[in-house]
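The complex appears here without one of its protein chains, the remainder shown in place.
Each chain carries a letter (A and B) given by its place in the written order, and its residues are counted from 1.
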Amino acid sequence: MSRERYYLFKSCILGAYYPRVEDSLRIVFDRLGVRYFDDSNQSSCTGHGYHSGIYPLRSTLEVNRRNFSLARTAGCDEIVTSCVTSYATLKEMKKFLKDTVDIYHGSEVIHENRDRLSEMLKYSLEGIRLVTHHGCHYTKIFYEDVRVGGPEDPMLLDEIAVSLGAEVVEYEEKGLCCGMGFRHLLLDQEYCRDIALKKLTSIKKVEPDLILVHCPGCLLTLDRFQPILEEETGVELRIPVIHYAELTALLLGANPDEIGAAAHQTRIDRVIERIRG
Amino acid sequence: MSIGVFLCECGGNIADVIDLGEVKRIFESEGLSVMTDEHLCSDQGYRLIEECIREEGLDRVVIGACSPMIHGRRFQDLLASAVNPNLLQIANIREQCAWVHGSDEALYKAVSLISGKVERVNRSLPRTHQGIEPYREVAVIGGGISGMTASLSLARHGVKVHLLEEKSTIGGHMVQIGKVFSPERIAVECALCSLAPIMSEIYNHRSIELYDLSRLKRVRGSKGQFELEIERSPRYVTDECIACGRCTASCPVNVPDECNIGMKLRRAIYIPFPQAIPPTARVDIESCTRCEKCLDVCEIGAIDLNMERKIIELRVGAIIVATGFKRFETKRVKEYGHGRFLDVLDQMELARILAVNGPTEGRLLRPSDRRPPRRLVMIQCVGSRDEKFGRRYCSKICCMIALKHACFIREHFPETEVLISYTDMRTPGFFEEYYRNAQDLGVRFIRGRASEIVEEDGVLLVRMEDTLSGEQIEIESDMVVLSGGIEASEGTTEVAEILGLGQREGGFIKGEHPKLRPVETEREGIYICGCAKDPKDITDSVIEANAAAARAFEFLRGEIKAETNDLSCEELIGEIDGIMRWKRETEDLVLVFLDEQVGYRCADNIGAKRLEYPAGIRIIMVPTIQRVREEHLRHALKRGAKLVLLGLHNEANVEIPEDLRERVLTYPVYTPYFKRLRDMFKRIG
Partner (left out) sequence: MRRMAIGQEPLEGVFEDPRMEGIGLRRCLQCGRCTGSCPARSVFREFSPRMIVLEILEGRVSDLLRGDLIWLCGQCYTCHLRCPRGNSPATVILVLRELALMRGYARDKVRGIAERCGRSIWERGVNFHEEGSRELPDRAVADLKEALKRGGYDSFLKRLGVDLS
């Protein structure tokens, strides 16, 4: 590892709704010896609001000029985000600010370390069939930067999952948005319900044990809309949605409370039990 | 080495503005002999130069005078007995100096222009001015329809042709296509029926030497006298082979047959298809297990598994590049699922299915279950007109290929419905008839570029917007055919690099002049035709191949002269160095490269009209703008030029590296519009 230290860029959605997921990322980084600076002064990138329309470009630039300068003050040239919208928003602002800071996504760091990680596992995903969903703001905005596979066939999470022992199953709507839709999530959930249902129905067809995601927004949407959709449509879904940080922390031995299993509205405890034997 | 500088007063045209005495002192202090005369272009002037050359023992000459466009060639010709024409250069101190600048500025600039020519001749080698005796033979690289056509045309003119083909048979892509379209009539014709006689004539023609399994490795020399080094891989079967087929029958190996794009199997010793040329068996040594069963059954002993690769030297006067195209890899467009869904194919795979000698013997069956598709959808512009993951250009032939296959299917398999999803249908000229015919045959057209293909319960769903109705639709289909575009073949890039020819997007080789000299390249004696140049159909390839053959023939029959405007990289670097050497501290210099035919004449016109512009503009004449390479641009900037300007005309295109774009500018020049060029000089000077 030539890297000095990452600036850990925290997510607003995780912070508010799944605080333990970010803790999971810290657990995994600590175990891997990935050094990071955890700055309480870092603000949201405001990407969620930016894509909703409530932040003009100018304001988004200033907010992140401040964040980049905090990273510099901490001596970090590299930012690692836990969220894909932060990943894309910071990359976009970096371009306009002509900043030289490098932006990575947390799953990329885990992917880089997957061989070492697989040797440290307390549990493995042997016998678990899962599907992956890569966040649109990771694959489609800076599409040339997609690390593994391509924007239309991202394999980043797939390769992580395989190295953790899982069997990855394909499904038709792999490229489809989760349904979050930014302003739709907060104001008018018709988009969220329709798209999430289309996505989940396609996933349900291949009967996976869980959905592996790498974006807080996708986690929130696919997790929290399942009970709503079940009630509205009568279709049984109940597919656990797990963030890559939670999953890796769990396999390294973290207990369900440490990863915040209870925050999920679509239960994940049964699949956790299976994994933990 | 002894260089003489001759300065022409031009009756005062030059001397009244520039203090030639000062120029003389400067160059004499550099150790050069310098002479001035009132009119160097007069008879006395020539005699003066000639005497001086002999007395002083000069071997290189720089003349500071009017534009080389006026007397340049005459000076070189008349003084040829005294100095090699390539070692005599003219510095343009009238049109581009005395007539356009004030006295002081003109003096400095004259010194710098003369110095440029001094450095240039300093690095010049004598070039023979006499006609070159060319090797009266031609190498044609590539044995597809273009290369074969060019070869036959030359051979019929009595020129000896060496035809190189990298594969084990000539014929190119056309042997796979099965059915071909032509602009004359709707009926599709059998490709192999028209091709086989041509291939056979090539093989039997006394003037054509065929080198199969051969690649160009190196080239030396130049126009008229090229020396090529060819590497020929062994076929492992001698020409004695009578193609009886016993060896193939005895071979236990089965590998995918590339002629059928892997949809069929072949043996390790095989004949690709019955009409293959050379008409012998060949061994695919990669898959051969050396069981030697074939050796046992061959009655004439034509098989030799120990054959080795050979290096062949050829001497030719001209080269025709006909290295062709490769199909765009449609599997790269992941959202269409080619490679993931068995029943998503490209047009060439469909062509094999429709071909009588193909994997289904011409029956329209889909690969997954070998049943006829009821609904077949074609998607146009896959990899073409796509600047994201494909190529920007239109591949030109895909609309016609789709219509050809669509018509053929509707006529022969009417139970199969065909729908074409298109961005724009391009059927110029008489090809429009195909479009009408397809409509009459019930082919459906939906305007819109397909977004993605998914599979649902064994049915392929093509998702797209029908842009004419504005509906987002899913088209149920049993088979989808992608109309992939074309790119230059890998062999084209390989040959372009060996021959030093410029390429453009997609790897295609650039012609010298896109309109008036389309089959000539920037290197004289090297011609280009077919899809190595740009996407085109068979008809256009044949036309171009004949044109290239005619040009090569013309070239070898005509008088071949070493052109005086030839310019080596070293000479160009010398001229840049010489000019930049006299840059004063506070001065901003802009190096302007202008071609001889248009740009330089345009700049001379500014002088003829006495229109002033900043003296920091320093013009270097080049035979064509393509002669200026990236290294020259970098060198000019490194030596202190503030900017470099390249004059472009006639759709000439130069690629400027990303990091140089702020300091290397281009400007379109046209001879009559010299005032605009002068305005540009004023802006950047």
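Everything that follows uses one rule, which is that a contact is a pair of C-beta atoms (placed from the backbone, for glycine too) under 8 Å apart; a residue touches a chain by one contact, two chains touch by 3 or more.
Here the structure is a predicted model, which is why all the values come from computation and not from measurement.
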item	value
Omitted-chain contact residue, chosen from A:R72, A:R129, A:R183 or A:R274	A:R183
Residue in contact with the excluded chain [from A:C12, A:C76, A:L200 or A:L219]	A:C12
Full-complex contact with the absent chain, from A:S24, A:S44, A:T132 or A:T266	A:S44
Residues of subunit B in contact with the chain not shown	335, 381, 385-388, 390, 423-424, 447-452, 463-467, 470, 472-473
In subunit A, positions touching the absent partner	10, 12-13, 15-17, 19, 40-44, 46, 48-63, 65-66, 96, 136-137, 139-141, 143, 151-152, 175-177, 179-184, 186-187, 190-191, 194-195, 198
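Criterion: only the chains that are shown with their structure count from here on.
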item	value
Gap in Å, rounded to a whole number, between the CA centres of subunit B and subunit A	48
Of all residues in subunit B, those that touch subunit A in their complex	333-335, 452, 454-456
Touch list for subunit A against partner subunit B, complex	150, 152-153, 172-173, 175
